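Note sheet for the following structure.
Moving on to subunit A:
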Amino acid sequence: MIKIFLPYKIRETLGVPTEIEADGSNLRNLIDHIEDAYPGVKDYLVDEGKLKPGMSAVIDGKTTRLGLIHKLDDVSEIHFLPSIAGGS
Partner candidate 1 sequence: MAENKVKKVAVNTTINGEEMDILVDPYVSLLETLREVIGITGTKEGCNDGNCGACTVNLDGRIVDSCLVLGVEVEGKNVETVEGMATPDGLHPLQQAFLEEAALQCGICTPGFLVSAKALLDNEPDPSEERIRHWLAGNLCRCTGYDKIVKAVSKASKKSK
Partner candidate 2 sequence: MVSTSENKNYKVIGTRPIRHDGYDKVTGRAQYGADIKLPGMLIGAVLRSPYAHAKIKSIDTSEAEKMDGVFAVMTSKDLPRLGDVVRGNSEESGSEKHLSENVMAFDKVLYKGHVVAGVAAKDQNTAFEAVKKIKVDYEVLKPVINVDQAMAKDAPILHEDYSGDHLGKKVKNSNIAAHARHEIGDIDDGFKKSDLVVEKEVDMQTVHQGYIEPHTGTAVWDEEDRVKVWTSTQGSFSVRDSVSKVLELDVSRVKVTPMEIGGGFGGKIPIYLEPIAAVLSKKTRRPVKAMMSRTDVFDATGPGPGGKVKVKIGIDSEGKILAAYADIRLEAGAYPEAFIEAAAKCVFSCYDVPSMKIDAYDVLVNKPSSAPYRAPASPQVAFATETVVDEICEIKGYDPIDFRLKNVAEKGTRTALGPKYRTIGLKECLEAAKNSDHWKSNLDSNPSPGKKRGRGIASGYWFNIGFKSSVNLSLNPDGKVALTEGSTDIGGSRASIAMQAAEVLGIPAEDVRPSVVDTDSIGITDVTGGSRTTYATGYAAYNAAHKLIEEIIEKAALKWDISKDHIEYSDGIVKSKTDSELKMTLKEIADDPPGGPIVSSASVDLEEAGGGFAVHIADLEIDEETGKTDVVNYTAIQDVGKAIHPSYVEGQMQGGAAQGIGWALNEEYFMNEDGVMLNSSYLDYRMPIALDLPMIDTIMIEVPSEEHPYGVRGVGEPPIVPPVPAIGNAINDALGLRLLSTPMKPSKITEALKRKK
């Protein structure tokens, strides 16, 4: 099982624990599994079949650029975080 950490505001709003566990062959289907356990989460993470604008997924320390098709082999933790603006 992969350890999942959702953003503070989603946890607060939907009453999700700080750390949850889920599995999935890729990010899309992992999110579907989270949705099964915690209905409502998917709306915060996915929009029009993509990771929602303003949302990023950090998979074992690396922010995915592939989004929902990112394959999850040998992954131990995923952090969903607000994406970060800035950079110069």
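Note that in this section a residue touches a chain if its C-beta (ideal position, glycine included) is under 8 Å from a C-beta of that chain, and two chains touch if they have at least 3 such contacts; residues count from 1.
Selection criteria: all candidates are chains of the complex that A comes from, given by their letters.
Computed from a predicted structure; not experimentally measured.
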Quickly now, which of 1 or 2 touches subunit A in the complex? Give its number.
2
Which part of subunit A faces candidate 2 closely enough to touch in the complex?
5, 8-10, 12-13, 18, 51-56, 58, 60-65, 77, 79, 81-88
